[in-house]
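The structure that follows is given in the form of structure tokens.
All protein chains but one are shown at their positions in the complex.
Up next is chain A:
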């Protein structure tokens, strides 16, 4: 790089495979990219933004916790895990050197991690489904004009909401059935 030139921060975006479907694969991918010097910078819409840095041998882990307190992060720190960032106030990413023990050490609490997400997605999917049914029913009236246009647009949105809650619900359900075998 030439003298006096501003050093640009190099970043890149990688898409998530969907945490509800294959969390492990996302974490392994982040770890292998870290080995190549691409380190997690922050959560971005449907994925992660990475920054170029020194290659590092790290493992990554996701946890769900609504409105975590100071103690929550203190426990992770005490165990050797660094808080890398959060999406909203409930999805948290941690990293640690490869020899640090996993963040979950028993099946019972691991099941709870996914069960609370499953419940949340299940409830949201039911709401989305109700909206979709009502809007679909309204769209059959043939009211015409602006009202019908609005109903159609709302119907598309509620269908999207249904897909983005229903599929994760199924993903977590599948995950739980595997864990509880």
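Going forward, a residue touches a chain if its C-beta (ideal position, glycine included) is under 8 Å from a C-beta of that chain, and two chains touch if they have at least 3 such contacts; residues count from 1.
The working rule: contacts and distances are computed from a predicted model.
Of "Acyl-CoA dehydrogenase", "RNA polymerase, sigma-E factor", "Polysaccharide deacetylase family protein" or "PadR family transcriptional regulator", only "PadR family transcriptional regulator" is the UniProt protein name of the chain excluded from the display. Screening A:10, A:32, A:109 or A:152 for touch with the missing chain picks out A:109.
Looking at A:43, A:60 or A:76, the residue that reaches the missing chain in the full complex is A:76.
Seen from chain A, the chain kept out of the figure touches residues 61, 63, 65, 69-72, 74-79, 81, 101-106, 108-110, 112-113.
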